[in-house]
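Each remark here refers to the structure printed beneath this line.
Yeah, one chain of the complex is gone here, protein chain that is, but the others are all in their spots.
Just so it is clear, A and B label the chains in written order, and each chain counts residues from 1 on its own.
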Amino acid sequence: MSLQARVATLIVAFLGVAAVVAFVVVKYFLASSGPPTEDFTAHVTADTGTAVNVVMQEAPQTTVTTDPDWVTYFIQNPRTHQWVHTTNFAVPAGSRVNVTIYGFDGCTPLRNQLWGQVTGTIGNAMTVNGKTTKVLNSWSECSVAHTFAIPSIGLNIPVASPTSFQANSNLCSTSPCDLDDPHTVVKFSFMTPRTAGTYFWQCKIPCGLGYLDGNGGPMQTIGYMTGNMQVVG
Amino acid sequence: MSALNQPRHSTHREPNHGLRMALVWVVLSLAADLVIWFVWYPHLPPGRMTDVAAGQQFDMAVLSLFAAPVILFIWIYGIYATVVWRRRPGDNEDGPPIRGNKRVSAAWIAVTTALVLGLFGFGTYQLIVPNGAGGGQGASPAWAPSKVDLQVQVIAQQWVFTYRYPQFGGFETTQLVLPKGEEIQFHVTSLDVIHSFWAYQLGVKADANPGVDNVAFARPQQTGPFVVRCNELCGLWHGAMFDYGRVVSRAAFLTWAKTTETKLASVTKQLPPFALTYDPTVIKTLGPVLTKLGLTGAGGGFYGPQVPVQP
Partner (left out) sequence: MAIETEPTSGRLPGEPPPPAHPRRYRPWWLHPGMHTGFAGAVGGYFFGHWLGNAIGSGWQQVATADQNNLAMMLGYVFLTVGWLAGLGVFNDLLRGLIGRPIPHEEQESEARGGLARYFQYTLGHKVVGIQYLVGMIIYFCTAGLLAMAIRTELLSPTYHIFSAPTYIEIVGEHGTMMMMLMTSLITGPFGNYLVPLMIGAKRVAFPRIEALAFWLTPAAFLILLSALLVGGFPFGWTGYAPLSIQATEGADAYAFAFGLMGISVILAGFNLIATIICYRAPGMRWSRLPIFVWAVFTTSFLFVLAAPVLIGGMYMMLTDRTVQTAFFVDQLGGSAYLYQNVFWFFGHPEVYILALPGFGVVSELLPVFCRKPLFAYRVSAAGMLGVGLLSFFVWQHHLFVSGINPDMRPVFMLTTELISVPTGFIFLVALGTLWRAKIRFEVPMLFVFAFFFNFLIGGVTGVYQSDVPADVLVHGSFFVMAHFHYTIMGGLVFAFMAAIYYWLPKLTGIRLNRTLGLIQFWTMFIAFNSTFLPLFAVGALGQPRRVFEYAQNLQTLNDWVSISSFVLGGSILVFVMNFVWSMVIVRERETGNPWQSRGLEWQTSSPPPFENFRHIPVVLSDPYEYGVKDAPPVAELDPPPGVLAATFDPAVAARLEA
């Protein structure tokens, strides 16, 4: 090949490789390529004393994705009140967050019963269907479906499940679930830390069915049973 | 090094390269070792919060004392060679055909072997005397202290450490508080995958293997906070699996332990009895609805349709 042809081929090849690398990075790697972050910080800034309301549900199936048999959380968009399939949310620093979780999934025993105790909330308690509860026993009762835990701020909530055998056999089978299906309503409040940052949250119930120890699959995939709480200063 | 055979065509006396290098080496090594011992040693990681941490700090210092002369030897030789033995412009001759020197080779082998065997002896002594040097020794530790004051179980799970104190009713907590001056026996185990308990300032590192009780010993000598990190990749949030512990005075520790035992009494009732390892896939006290749903334990039904699937 002549010199010009070789130079031209080289330049084209180099640009091609650079384009492929850029594409892979943007599409697969950047944090922005994950599930969206529900923003609860609008109209509320840090330390104003105004509370923020977060509404979530956990569902036994994820029929909106290619992994229908995975359990998942949904978060309700604060403005449109639509259920969004994400587990990332943003809240203001130093503020009170009131959380409501609809528990549509059935009961499963915890691997460590310590996580049946509510910690880190205001009053160190939560309400389950209106009744104040401080600890749930997931071994002797059919009482816990999943947990919502933010370990770095000491928050741990065992999300209650429907307790009867009949309810557990008729769980909602499409997602997001609606209030006709058997469910519990769990409410609690906590204060967000003063320092801004990203705090991860996770479930502690072994709900990754089909994975060893129940801790694989949805348990380790952001958008399902684990996510990020972004505290905005 | 002894002078070697000179090529016949040279007419000048070859300077004693070995002596020159040796002199520079002795001076620099001495200087480096003095700096290492007196300036660097007191500040070496991981500090002196426990006896085993102090032992590790001592080991690092001694290893550095030997490493510095070795490194300096090679560097001095290399620099000397670059300066003195580089090819002068216009010189296309080969160098002298020296194929080997038995005495030099024998000396090298003898010195390096003696050095590593010495380090081996030192390392073994330093491993045995501080009761395993803070490393995990498995379920049957070979070098244990004569008396253990406090037993702490470290339970690693995805992605949090919890701690159980069997001598205080077996309560389980996410806070690690330790008393100063007492010999502590850590029992490190895991509930799921392999983790590793690394209490940096305590100088304790023991892998958490499922179904295994990994024992490590330490005696804190100073009070203060310390960092606990997971040191074995354990899944998505391994990097966020860390927390902080405290070493406090003996009295403060007893107060904390008794208060926490009372505070956590209700949840301690729910926990399985204290054991050296746990198998969450087999739970004997499962409630009736759970067994009716077909469960035998937590996260156990991994294999085959004959094993209940949920979960």
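By our rule, contacts are C-beta pairs under 8 Å (C-beta built on N, C-alpha and C of every residue); 3 or more make two chains touch, one makes a residue touch a chain.
Not measured: the values here are computed from a predicted model.
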Touch with the missing chain holds, among B:25, B:161, B:198 or B:253, for B:198
Using the definition of touch stated at the top, determine which of B:234, B:248, B:271 or B:295 touches the missing chain. B:234
Touch with the omitted chain, as defined above, among B:133, B:152, B:178 or B:290: B:133
Even though one chain is hidden, which residues of subunit A still touch it in the full complex? 3, 6-7, 9-10, 21, 24-25, 28-31, 33-34, 66-70, 197-198, 200, 208-213, 215-217, 220-222, 228
In subunit B, positions touching the absent partner: 4, 7, 14, 17, 44-46, 52, 55-56, 59-60, 63, 67, 70-71, 74-75, 77-78, 81-82, 85-88, 91, 93-101, 104-105, 108-109, 112-113, 116-117, 119-120, 122-124, 126-127, 130, 132-143, 188, 192-194, 196, 198, 200, 203-207, 209-212, 214, 227, 229-240, 242, 279, 281-282, 300, 302-305, 309-310
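Just so it is clear, only the chains that are shown with their structure count from here on.
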Can you give the whole-Å distance between the Cα centres of subunit A and subunit B? 36
Would you mind writing out the residues of subunit B in touch with subunit A in their complex? 155, 157-160, 162, 172, 174, 191-193, 235-237, 240, 243, 264, 266-267, 270-272, 280-281, 283, 285-287, 289-290, 292-293, 295, 297-302, 309-311
Subunit A residues touching subunit B in their complex are 106-114, 116-117, 134-135, 137, 139-142, 149, 151-152, 154, 163-165, 168-169, 200, 202, 204-215, 219-220, 222, 226
